[in-house]
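Below is one structure, written out as structure tokens, with a few remarks after it.
Every protein chain of the complex appears in place save one, which is left out.
Moving on, here comes chain A:
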Amino acid sequence: MADVTQILSQIEAGDPSAADQLLPLVYEELRKLAAAKLAHEKPGQTLQATALVHDAYIRLVATDEAQHWHSRRYFFSAAAEAMRRILVENARQKARLKHGGGAQRVELDDDHWVTSVSPEQLMAVDDCLIKLAEEDPTAAEVVKLRYFAGMNIAEAADSLGIHRATAHRHWTYARAWIRAELLSTDTDIK
């Protein structure tokens, strides 16, 4: 198995294909971590995405070798994407269960995820996000880091290597954009 630190250093060295290897590893680690945490947590308690992501970072990356800014950035971006996928899959599954489709419960663990919105809302947000990414990838990335990986603006800015004020502007715009989109499709948003 390729080692995450090694992949990061390949990215550092300018190997564009390396980034593709990162996501599956991070994805797996996050799922594992979350499962482990959920197994120990009382029902009803919540996970913090940011804690999870930092955990994954500490576990996967030899931090002393990878103190560099750029490599971290790739990692967090991959982690945000991984978190997005996990949560969306989870939401899909829950929605399916709710509507009686797919009676099999595949991943019991996922039932414990406590999200701040309903599965439908989460999926709707994700659809919007995909559209936004086509139009404004940086703004979409900020949303991913903030909404799915639980980062605050400062952290997201650091991860993206942009100024905090810039990150804030992206965020303001993206939030309005997605809300507008949802309003126009008449999705119930509280």
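Rule of thumb we're sticking to: a contact is a pair of C-beta atoms (placed from the backbone, for glycine too) under 8 Å apart; a residue touches a chain by one contact, two chains touch by 3 or more; residues count from 1.
Here is the rule we use: contacts and distances are computed from a predicted model.
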{"item": "From \"ABC transporter permease\", \"Cytochrome P450\", \"Serine/threonine-protein kinase PknB\" or \"NADH-quinone oxidoreductase subunit J\", the hidden chain's UniProt protein name", "value": "\"Serine/threonine-protein kinase PknB\""}
{"item": "Residue, one of A:Leu25, A:Leu122 or A:Leu160, that touches the chain absent here", "value": "A:Leu122"}
{"item": "Among A:Leu25, A:Ala49, A:Ala82 or A:Leu160, residue touching the chain not depicted", "value": "A:Ala49"}
{"item": "Residues belonging to chain A that touch the chain removed from view", "value": "33, 36-37, 39-42, 46-51, 54-55, 59, 67, 87, 113-117, 121-122, 125, 135-136, 139, 143, 146-150, 152, 154-155, 158, 169, 172-173, 175-180, 182-184, 189-190"}
